[in-house]
Each structure stands twice: as structure tokens, then as C-alpha cells.
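A single protein chain has been omitted from the complex, and every remaining protein chain is retained in its original position.
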Amino acid sequence: MHDPVTLVALLHGPDQPGLVARVAGWIFARGGNILHADQHRDREAGVFFQRIEWIPAPAAMDPAVAAGDFCSFAATLGMTARVAASDQRPRIAVFVLKADHCFHDLVLRGKAGEFAGEIVAVVSNHPDIAPAAAAYGLPFHLIPVTSNEKRAAEARQLALLADLEVELVVLARYMQVLSGDFLAAFRRPVINIHHSFLPAFAGGKPYHQAHERGVKLIGATAHYATAALDDGPIIQQDVARVTHRHSVADLVRKGRDLEKIVLAQAVRWHLENRVLVYGSKTVVFD
Amino acid sequence: MHDPVTLVALLHGPDQPGLVARVAGWIFARGGNILHADQHRDREAGVFFQRIEWIPAPAAMDPAVAAGDFCSFAATLGMTARVAASDQRPRIAVFVLKADHCFHDLVLRGKAGEFAGEIVAVVSNHPDIAPAAAAYGLPFHLIPVTSNEKRAAEARQLALLADLEVELVVLARYMQVLSGDFLAAFRRPVINIHHSFLPAFAGGKPYHQAHERGVKLIGATAHYATAALDDGPIIQQDVARVTHRHSVADLVRKGRDLEKIVLAQAVRWHLENRVLVYGSKTVVFD
Amino acid sequence: MHDPVTLVALLHGPDQPGLVARVAGWIFARGGNILHADQHRDREAGVFFQRIEWIPAPAAMDPAVAAGDFCSFAATLGMTARVAASDQRPRIAVFVLKADHCFHDLVLRGKAGEFAGEIVAVVSNHPDIAPAAAAYGLPFHLIPVTSNEKRAAEARQLALLADLEVELVVLARYMQVLSGDFLAAFRRPVINIHHSFLPAFAGGKPYHQAHERGVKLIGATAHYATAALDDGPIIQQDVARVTHRHSVADLVRKGRDLEKIVLAQAVRWHLENRVLVYGSKTVVFD
Partner (left out) sequence: MHDPVTLVALLHGPDQPGLVARVAGWIFARGGNILHADQHRDREAGVFFQRIEWIPAPAAMDPAVAAGDFCSFAATLGMTARVAASDQRPRIAVFVLKADHCFHDLVLRGKAGEFAGEIVAVVSNHPDIAPAAAAYGLPFHLIPVTSNEKRAAEARQLALLADLEVELVVLARYMQVLSGDFLAAFRRPVINIHHSFLPAFAGGKPYHQAHERGVKLIGATAHYATAALDDGPIIQQDVARVTHRHSVADLVRKGRDLEKIVLAQAVRWHLENRVLVYGSKTVVFD
């Protein structure tokens, strides 16, 4: 037996009395059965956030229509809403350079059914990953990026993403900064993994910086990419203990485990519509 | 300015469509403003759990009446409810033997405002803690417990708890098992801290057992006391890493930090009405 | 430039004054340069343990001879020693059933250079893993194990291991108990990953047991296999936090990450000659 299709709404807007009851009442009145509802108030900012998941009434034949209706209703409450159906599986492009641990990890988790989405393209500016992508049966796209021709390369990437109807880009240790123009043109979320506990050690050589500073923990941070380098809203972070015995190479090795787990968790949460961005922060309904 | 008085309901019962909407609607219809609502479904058991917190309408003058009304309403849904007002501060008795680290920790956290309750009595079967209790301004009650006279001692304890209107007993490394008769007579929750990661190493010498077995992590477990030793519903657990270098004395020392943090967190959650027991498990709405 | 070949000795025996100085002096007198030396005393048991790594003098042409000399010397101190050269890379067989996450993880770490050993065989009683093994270029051996014919299957496994000169077997969620006869005949270490925080939840369905008991942390344990099920010396353990929201399926998913990391760390330490077993425990010189 299949699980029934559910709808998930993420909504936010100015806080006011009665929001929890009104949203629940609207769904109930249309024959929906609420499975989960989780909300948060930012008291200082006066903002209300909610993730609510429900099974629509069988008569509400078309989830797309039900989603549109909900967004209209949310607007009457002054709320912005985004609704997804559980049988929609966003199409994902993974961007990768040479370090391939996050790439393998994402693909194997996808095959194990951990993600509510499909990896449909692997993009790199080096051919190294091509055979591994082929072994997994994944289309590989070589798009070389040189400093003079970055704009042209990004245009090719954007065309590919549009062509493949990609809804999420995951930078799996891609090590290239996507320009603000790229992000503005793509208009879809891009998740990046940074190999430090941000805001410590932003930039290009975080393990070297961590070793130099003598920290006792190293970290990894998954965040949405923004035009400002390593400064986007943080989705997930984790750390591991290190000592004076660990060389930079040891930090790199230990960091790989952090990067894999942190990035995979961020991607999983995003695909399950658990992450709401506001300002420079995220609300994660886990 | 004072925070307004809020009501917190913990409810559970057979799952059925519409519960989230009905509960929210009932509160909204009476002028209440829902601040938080968190629910959980145990799909296998078909049970619905909810914690909901709201500001009652000013006209609902008496929180006790509002609480009673809510429980009656919940009963119409087939749900069992418990409602507490945020200005009620349960009265706590701390039972302690000789190891005093959890005792100091609980008292200092109470003074720092971490607990929504009041420690009103310190009970021990040894006089060692008396001066420290006096320095904190806390009444100390010496009730010696000998194996022949355990029943008599428990009768004295019960009389004291009734006299002081104690609503929560915290066993802060008390190292005595309360009898099933005691628990049945007290009829209020008793939280115990066990110095192992239960169900591993139940019983009297867990750090010795952990050292003997050569585990690489030691733990602590806060749970509600039941008549079955070390088998009550678990509220919180945590672990710390150990190596072959650590002697039993080192495990004891490291374990003290675990015990303090785990017990304090369990007590805090309990006092904030975040813990719902069902069967041999807990739902913790944190 | 290559790193020079080093020797690593693991030794243990009755504690006595002067051991550190005598061992270091013996190496120094033969022109060796000690890179690392780590020791441990079990005071209760009166046992001395040491891991010492050194570059032998160039004149000590043959590491095998140097190793033999060291063992003879250690015997004069009443110590048992085991010596390995850093250019020896033990041959590893990975046993796997259907759950393939640990299998992929071990192979990819091997390819990334994390292990001082070589995976030379993949053994399973199901053909499912065969294509993945082939894609990695690893020989796959299908040896079906049925309850009536377990003895015959183990004989085939032993013959294969002998034929391939395997020095370490890794049970990567193999889910079959190797008999005491097998272990006695193989006479080499076997590392198993158990999907619980042992000694809690030994046996076949640990995630179900953990869910049933309502623990707040789940764990994984890597240990040397012994004839007593799930009771061998523990090499490494780790845990992850869970809540009432996590179903058994969630525990399985979260547990996969624990199992991968804990097993890989145990294998890496073993291959770097960092693990010394004594009695039912391990000393891990990390």
C-alpha cells in the first residue's frame, strides 16, 4: 500500500493572535487531516513561522489546486506560503570538483532512499568524476571554468539547469564561488558545504587556518549560497574533536566525515520542506 | 512588565482526524491565543500526543476554571489532559545521600532561575549534607533508613512530603530504592538519576561494570522511578568518551558532570510540563 | 620522496621498573630513531602496555630480522610483542549481506587512502553486492550460508581466506554469527560492527529494542568477534541523539552513519597497529 499524498506548507508572516487555529481550521473545514504542525515565533521580530503537513480530502482531486488555494488563504492572513506535494521529487544537480567524498555520499544516500528528490546531473569543471558518475548511471556534464571565461561557463551551467528543470543545486565541495548574477538568474536554492565551523575560518583554506590557530574542534557548515562568500543562511553544522597530534592532513580526513554528514542532512531537510529562510538565518523544522 | 500567565496542556489519546484543528479551535473560540503547539503521533500504537500553550482570554478570570474546562473538552475527544498554569511553581523535595554534586547543582540552578519550581526540602539518611543545606537556607530533614526499618522510614518520608505538599521528588544520587508501596502512596512523579547509559549497567555499581566491560563511552540516565529498579521511562540521557587510561575513579569524576547535566535537564523539562509518559516511554516536547 | 619504513611494536607484560627506559635504550643502541612511544599501565592488574614506532638504522637492512630481534629482546623483559613494518599492508576480506552502506564506505575510504591495508575480497551469501563489487574492481565471492550447511560454508570461507592470505576479516553488517570453530581455525582478527551501544541491546534487532525501550541515544559498537555473541573486546563506540519522533526506520537511517564511522575508525586503528587486546578489553593507542 502506498502512503497517501500529503501537502506540506511552509508559511511565515507578521505574528497575530489566532494563526494556529485559523490555519488548522481552514484545512479541517476542507476535509484535510493534519499530520504534523510545528510553529515558531520570533518574538523580537514579531514573525510567525509554521510548517504544516496534511492529507487533503480525496475530493480535493488536484494537489496543485489545493496548494494554490492554501496560498491564497495564507495571503488573507498576511502570510507568505510555499506548498509542496509529497509526490513531487525535486530534480537535483550536484556540482563537484576533485574531492569526491560528498559526491559519492550523496549518490549512495539517494540510492538508499534517504532523499525526497532525484539527482539528475553531475556538473564539474574537471573530467575526474566522469567514470564514477557513469558507474552510477548519472549524466555527467563537463563545463570547464577558467577565470577569464567564468561568465561564459556560468551561462552554460544556467542553460543546462534550465534545460534539465533543476530545482536544487548542491555544491559538493565545488570550490568555485557562484557569482551573484548566477544566483539571481537561477532563482532556485543552492546549498553549499563549507569545511569549517562558520563564521570561523571563512575562505579558501579553513583546515590550514584551524591548524594554525590551534583550535580543539573542527567543523563543517551547510548553508544556502548567497552573493556574499560563506555568509549565507546556515542550515546545519557539526564539529569533531582534534588535538595537537592531528596534522592538516588529519584534519582534512576527519573533516570529510563531517562534510558528508552535514551536507546530507541539510539536503534531506531541504527536500522535505523543513527549512525556512528569513533574513540571514534559517528555521529548521526537524 | 510581567509575562502574562499562560496555560500548558499535555494531552494524549486515540488518534483521529481533526484533533489539531479541534483543539486549536476550542481555545481560539474562547479568546485564547496559542503560543506553542507541538504534537506527535505514534502511528503503530495509534496514539496522538500534544503539548499546547496559550494565553487565556482576560475574561477567563480563573486559570483553574479554564483548566477544568479544557480537561472536560479533551474528554469529549477521548483524550486525557493535564493542564498547568505558568504561575504555579511545583514544590520539590531533593533526596540525597553522600555524593553531593547533583544536590549543589540543582540548588544553584534553582537560584539562577533555571527551574519553574521551588526546592522546599532536602531529605537524607545521613547528616553530611545538613551544613550545606543550611548555607543555602534550605530545610534539611534527616530520616535514617536502615534495612529493618525501611518501611517506617518511608512512612516518615511520606508524611513529610504530604505535610510540605511536595509535588515532585528528585533522587539526586540517593542510592536507595524507593519501594513500590512508597511510589503508590506518593502518587506524584519521582525523578531518579542513574549513573549509566541504561539499559546497560543497571544496578548498584555501574562505573565498575563499565570499566570491567571496557566500554568507550560512559553515560547517565534520568528517568521516572517505578517499582522496577532502573526500568522507568527515560527522560534524558547523555554520554562522555573514555579510554583505557581512565580508572574507575576517573569514570566517577567524569560521570559527575554527566549526572548533573542530565538530571537538571530532566527536572527542567518536567517542571515546564514538557514530558508525557506513556507505557514505558516518554514523549519530551522540547 | 617516500616516508622511510618504520617499525611498530605492540607489547605487553607484567609491569616492572625501567621498562620505558630499557625498550627505548635497546632501540637507540641499535641506531633506531623513535618517532612515537605511548604506554599504559593497568595498575590493578599490574600490566604494562606499549606502542612504540621507530625508524630502524639503515644497516638493519631487513625489517623482518629487526622485528624478530625486538621480539626476542621483549621476551627477556617478560613481555609479549608483535611488530609490523609500515610497508606491510594487511590483506582484508569484507563480509557483507544486504545492507551495503558499510561496504561502500570501507571501499571508498580504502580508495581515498585512509587504510593501511588492501581489500582483496568481498564475501557474501547473497549475490546482491556483486555488481557494486565489480564496479569497484573487487573480486566477489558468493558463499551461500544455510542453517543446515553452515559448517560446510565456513569451510569454504576458511579455504578462501587461506588461499588469499587474508589477515583481517571485517564483518560489514554480515548478520551471521561466525562459529567458534571458524574463529579458532582462522586465527586472525575479525572485526564486527554491532548496531547498538553494547552491552545494551545485544542480539539481532537492536534498533527495535532501542525504540521499544525509549532510549534517547542510539549507538554502534565495533569489536573483535569472539565465540560469545556481541561480547568481544570493544574497539570503538559512538552514539547519536534520537527522540520520540524517530521511528524504527529513522533509527536505522541514523544508525547507518554511526555504523560507517565507528567501523571505519576501528579498522583504521587496527591496521595502524594501535589496538592491543587483553582479556575482554582493548587498549587503543590513538
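Chains here go by letter, A, B and C, matching the order in which they are written, and residues are numbered from 1 within each.
We adopt the following convention: a contact is a pair of C-beta atoms (placed from the backbone, for glycine too) under 8 Å apart; a residue touches a chain by one contact, two chains touch by 3 or more.
Predicted model, so just to flag it, every value in this text is computed and none were measured.
Visitor: Which residue, C:P17, C:P58 or C:G113, contacts the hidden chain when the whole complex is considered?
Guide: C:P17
Visitor: Among B:L108, B:L142 or B:A228, which residue is in contact with the omitted chain in the full complex?
Guide: B:L108
Visitor: Give the residue, chosen from A:L198, A:A225, A:L251 or A:L271, that touches the chain omitted from the document.
Guide: If we include the chain that is not displayed, A:L198 is the one touching it.
Visitor: For the chain that's not shown, point to the residue among A:P90, A:G110 or A:G219 touching it.
Guide: Considering all chains, including the one not shown, the answer is A:G219.
Visitor: Can you name the residues of chain C that touch the chain not displayed here?
Guide: Residues touching the hidden chain, for chain C, are 17-22, 24-25, 27-28, 33-39, 41.
Visitor: What is the set of chain B residues that contact the non-displayed chain in the whole complex?
Guide: Output for chain B: 101, 104, 108, 112, 114, 135, 253, 256-257, 261.
Visitor: Residue-wise, where is chain A in contact with the chain that is not depicted?
Guide: That gives, for chain A, the contact residues 40, 42-43, 49, 197-201, 213-217, 219, 233-239, 243-245, 247, 280-284, 286.
Everything below uses one rule, namely that only the chains that are shown with their structure count from here on.
Visitor: Which chains contact both chain B and chain C?
Guide: A
Visitor: Select, from all pairs of chains, the pair with the highest number of C-beta pairs in contact.
Guide: Counting C-beta pairs in contact per chain pair, the top pair is B-C.
Visitor: For chain B versus chain C, what separation do you get between their C-alpha means, in angstrom?
Guide: Here chain B and chain C have centroids separated by 42 Å.
Visitor: For chain A versus chain B, what separation do you get between their C-alpha means, in angstrom?
Guide: Each chain's C-alpha centroid was found; their separation is 37 Å.
Visitor: At least two partner chains per residue is the criterion; list those residues in chain B.
Guide: none
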